[in-house]
Structures are given as structure tokens and as C-alpha cells.
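Notes follow once the structure below has been shown.
Missing here is one protein chain; the remaining ones are kept as they sit in the complex.
Let's turn to chain A:
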Amino acid sequence: MTATAETTAGSRGAQPPVPDGAVTVTVKIRRFNPEFDDEPRWDSFDIPALPSDRVLNLLHHIKWYVDGTLTFRRSCAHGICGSDAMRINGVNRLACKVLLKDLLQKGDKQTTITIEPIKGLPVHKDLLVDMEPFFEAFRAVKPYLVTYGNEPTRERIQSVADRERFDDTTKCILCACCTTSCPVYWTEGSYFGPAAIVNAHRFIFDSRDEGAEERLDILNDIDGVWRCRTTFNCTDACPRGIQVTKAIQEVKRALLFKRV
């Protein structure tokens, strides 16, 4: 079966022309396909790449020209759809937002890039993980505007300052970089995880919303915000630059002082 065969460079036929300015890099990828494999393994690919390439380009090169069985998700290729979160050299990143030039070794040493699936979610195949538990936690915090009473005919009025209050957490693309970098989530999968809390924050601090209490009740649960030990991994991992830990702290404070 092709999928289990040793991967050798060029097994998909002749390689495309190498562009000017390309360097050879080694891409070391954690592979696992439960359909054929008993356990995960590492595969290494030596491929040509430009310093301006995104890591996603390297993965595409491998998939398209070397090993078609390599499996990962991607769509937008510029950091807005949240499909391609993975562990690149040990940290959670979007493959389409990391450029090779920022990973190159100094001097003449050949660069090796290590890529693994994000941690804490079951691996379905290679770099592709089961996102269902992640989205389940998101859905559990009532991630939508809750209002009571009659709707106004025009828009609800919201001051510029009130709109600014929750701006940071509206940027979330649900990529899971944060949640799958959280040591608490790794050990206790029942923890909602930072992404769900970020999305709760987005509504709790929206002046138009009237569901803060319901949501805070949910987050006060044993698997809620109190699990967070403020290690800042999540903030470092967020490709949208969201102050994740700060948002969690604000939710904790809202719970302690019963007001937002």
C-alpha cells in the first residue's frame, strides 16, 4: 500500500524546476494514518524552497510532488481561516503565517523544520486532528448575542468606547493554537480551554449583550476559567495577537466581582 511505503523523495516522478534563490531544507513531519499504521513515525523530506515561502508552501511541495498521502488542512493561505494550526519547531503556529526566512539556520548549516499536529486533540491523519471537542467547548459557552425584549427598528446604539471594549476578542478565527498549547488542556481535556473563554469574553463585554450571567455561570463550572493557571502559553500562540490570558483574567474578575 502506498500509504505505508517508505517515502522517498521523487516518488511522484520528476521534480519541478528549482527556482532561483532556493535553498534546500529538511522538513521532518510526524506521520500517522490509523488506517494503515500501528503507530506514528517521523518522515523527513529534503526539498528546495525560497526564503519567502510560507511553511504551507513547503507542505504543498511535499504533497504535490513527493508524497501525495501527506495530509493537512488549509484553505485561505494567509492567516484568516484558521485551518492550518500545527506545531512548527515546537510552537503552535499557522503554517501559512510562518515564513521560511524566519526559520533558516545561520551560516551554511542546512535547516531542519519539525512539524507535528497540535497537541491535545485526537490525531485523525498526519497533521489533521479531530476538531470536534474544540468546537464543542466553543458552542458550550453560548457564543452568540443574547438579548431580551423587543428589538429596536434601527441598529442598537453602541458608543465607540463600548465597541472598543471587546474588540480584541472579536478577532478570533477558532484556529485552536491557544487551546492546544495550554498545559491544563493537555492534561484535563474537560477544561473549556482558552478559545472558548475568549469567545465568551467577546459577548460578556459587549454592551448590547444580556447573557453575561448565564455565560459566567457556565464558566464558573469546575471545567471553567478557574482551571487556568496563567501560564501565557495561549497568548504566545495566538496568530491573531489576541491577549488571550488577559481576556481570561477579565472573565475571572467579572466572576469574582459579579459585574462586567
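In this section, a residue touches a chain if its C-beta (ideal position, glycine included) is under 8 Å from a C-beta of that chain, and two chains touch if they have at least 3 such contacts; residues count from 1.
Please note the rule applied: contacts and distances are computed from a predicted model.
Trainee: Missing chain's UniProt protein name, "Succinate dehydrogenase flavoprotein subunit", "Spore germination protein KC", "Lipoprotein" or "BLUF domain-containing protein"?
Mentor: Hidden chain identified via UniProt as "Succinate dehydrogenase flavoprotein subunit".
Trainee: Check the options A:41, A:163, A:229 or A:253 and report the residue that touches the missing chain.
Mentor: Touches the omitted chain: A:163.
Trainee: Which listed residue (A:33, A:92 or A:233) would be found touching the missing chain in the intact complex?
Mentor: A:33
Trainee: Please identify which residue in A:83, A:181 or A:235 touches the non-displayed chain.
Mentor: Answering carefully, the residue with contact to the hidden chain is A:83.
Trainee: If you put the missing chain back, which residues of chain A would it touch?
Mentor: Its contact residues with the unshown chain are 1-3, 11-13, 16, 33-36, 63-65, 67-69, 71-83, 97, 99, 124-125, 128, 131, 135, 139, 142-145, 151, 154-160, 162-163, 166-167, 170-174, 203, 206, 208-209.
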